[in-house]
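What follows is a structure written as structure tokens; I'll ask about it next.
Omission of a single protein chain aside, the complex is shown with its protein chains in their original locations.
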Amino acid sequence: MKIALVIENSQAAKASIVHEALTEVAGPLGHQVFHYGMYSAEDAAPLTYVMNGLLTGILLNAGAADFVVTGCGTGMGSMLACNAMPGVFCGLVIDPTDAFLFGQINDGNAISMPYAKGFGWAAELNLRDVYGKLFAGERGLGYPKERAEIMRRNRGILKDLKAASCRDMLSVLKSVDPDLLKAAIAGERFGELFFANATDTAIADYLKSVLA
Amino acid sequence: MKIALVIENSQAAKASIVHEALTEVAGPLGHQVFHYGMYSAEDAAPLTYVMNGLLTGILLNAGAADFVVTGCGTGMGSMLACNAMPGVFCGLVIDPTDAFLFGQINDGNAISMPYAKGFGWAAELNLRDVYGKLFAGERGLGYPKERAEIMRRNRGILKDLKAASCRDMLSVLKSVDPDLLKAAIAGERFGELFFANATDTAIADYLKSVLA
Amino acid sequence: MKIALVIENSQAAKASIVHEALTEVAGPLGHQVFHYGMYSAEDAAPLTYVMNGLLTGILLNAGAADFVVTGCGTGMGSMLACNAMPGVFCGLVIDPTDAFLFGQINDGNAISMPYAKGFGWAAELNLRDVYGKLFAGERGLGYPKERAEIMRRNRGILKDLKAASCRDMLSVLKSVDPDLLKAAIAGERFGELFFANATDTAIADYLKSVLA
Partner (left out) sequence: MKIALVIENSQAAKASIVHEALTEVAGPLGHQVFHYGMYSAEDAAPLTYVMNGLLTGILLNAGAADFVVTGCGTGMGSMLACNAMPGVFCGLVIDPTDAFLFGQINDGNAISMPYAKGFGWAAELNLRDVYGKLFAGERGLGYPKERAEIMRRNRGILKDLKAASCRDMLSVLKSVDPDLLKAAIAGERFGELFFANATDTAIADYLKSVLA
């Protein structure tokens, strides 16, 4: 699975802690991690939690990532922004049991975590456990397993509801504030990582024109 | 403030615990609580977490409620469904500090809580503390207060992003699965509570036609 | 390692959930689990949290167990009672990170967990994760490992402090309320499990005389 990491500005100083935990857990499980920034507190391309959401929408809808790991101080802002995007189902995950249940029941494609609230000493241990619960093994199997089918059905109904509610991503990109969009994809490695992985040509072409 | 309570089917047996805690806390703070069901595990009008989201979208966009309190087993499904709706900003709230920070920083209009995961003995104490943090005093003041202005600005940008992404609620209602919509508003007290409080005539008229 | 399980009366109905999680995790890790009761809510030998503590003191000081897993509604009462006993260092453990840090930093010989407060749906997942963090691999290695030596030294000083404060277990047994003692060892399998495993003959002999 292609996992994209997106770090918000207020927590940019923790980027390497999060990135290290994620790569050390997800790598050996056979996943690839793509770090879209921010890379440090001094990063030239700051990402607000709103931009996190927009960037997450881009990565998932363009097929550049299968899953996005993001967050902010409480995790709430990034979660709200991600879930405002078409086709994004972003959980707010605090502990390993949240991660497991979100993976098995909701089977979404993004998580937002708090990197400030409750994030004290040894919080890297919790990060690792959360990633382990999310990225080891198959998701969407239901918990308990006997309820897999009804859970799967509800996920489909939710997907349909969201599809009825949201415009497609290309339309979203064309109608959002152009400055917000530019800022969301201004990361120094965005071009390199995104265009090599995106499978939706229409979105990729549009973003090329934005960056041009 | 008009607070609507929406309970999902798997947790319907706890409807009275939640309703009692909410009314006992929010009432004395000057708010009105409207209980849209489910009312018990035997309720004739079951609400899945997806319906919770659709109903929340209806209540908030129609002006029938200023705030919606909902949830499900982990809180995640209802949160995802709520946030799939235009104009809904639904936090996933676990503890009183979450509630306070969501109120002051994100100033959303709905919360989803877990009523099964982590919901053990004495969980009513936590419910009360959460409601107290949310509904006492003004929201949106920022935390810390020095950052109020930047937080307010980001909320506005998020609102604009979501507006670019979502269709208006009436369009959503017209394009969702009609059976899902009918089920979401099938609660025995929906008509009585909703039409007396809704301020958006177009939505109200459309739902009248659906119920007719 | 010999792990004893001790369940308090208010949570006796959950005895099999806890026992199953413990054996399924600790067994494959090479440990033996000894279930000292209570076995069900209808158990003829009820254990209050105070008795849990006394029984834990007996099992550890007599060498019948290397580690005791206990708890109560909030975990607090059993923790207090265990820590009132000589040579018992009982952590209050809520989540997997607690378990790991307690094992690596404090390296105690008992844990108490809440089986009512916060113990909702899917709580068995957390139990398993906690047991995994405690019983897989070596304990007392410090976290971070660079601080292992200072942590080891402080554990030794704590042990000395407790030794200065507490009487030896045999003296405790001779001075506690005889009815409390009898009740603490009244479990139907106590005799069978305890006398086969105890290594301290003085304590074993004294308890034989109590049971006689």
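Should a chain be cited, it is by its letter among A, B and C, assigned in written order, with residues numbered from 1 in that chain.
Criterion: a residue touches a chain if its C-beta (ideal position, glycine included) is under 8 Å from a C-beta of that chain, and two chains touch if they have at least 3 such contacts.
Keep in mind that this is a model prediction, so the values were computed, not measured.
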item	value
Option touching the unshown chain, where C:Ala13, C:Leu80, C:Ala148 or C:Val210 are the choices	C:Leu80
Given A:Gly37, A:Gly53, A:Gly73 or A:Gly187, the one touching the chain that is not displayed	A:Gly73
Residue of C:Ala21, C:Val50, C:Val69 or C:Leu127 touching the missing chain in the full complex	C:Val50
Touching residue (missing chain; options B:Glu24, B:Asp43, B:Asp107 or B:Asp129)	B:Asp129
Contact set of chain A toward the excluded chain (per top definition)	73, 114, 116-123
Interface with the undisplayed chain - residues on chain C	48-50, 53-54, 57, 73-74, 76-77, 79-81, 83-86, 89-92, 94, 97-98, 101-102, 105-106, 108, 117, 154, 157-158, 160-162, 164-167, 172, 175-177, 180
Hidden partner chain, residues of chain B it touches	95-97, 100-101, 122, 125-126, 129, 143
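Convention: only the chains that are shown with their structure count from here on.
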item	value
Rotation, 0 to 180 degrees and nearest 5, that superposes chain B on copy chain C via CA atoms	180
Inter-chain centre distance, chain A versus chain C - centres from mean C-alpha coordinates, in Å	42
Chain centre separation in whole Å, for chain C relative to chain B (CA means)	44
Centre distance in Å when chain A and chain B are each reduced to the mean of their C-alpha atoms	24
Where chain C touches two or more other chains, by residue	122
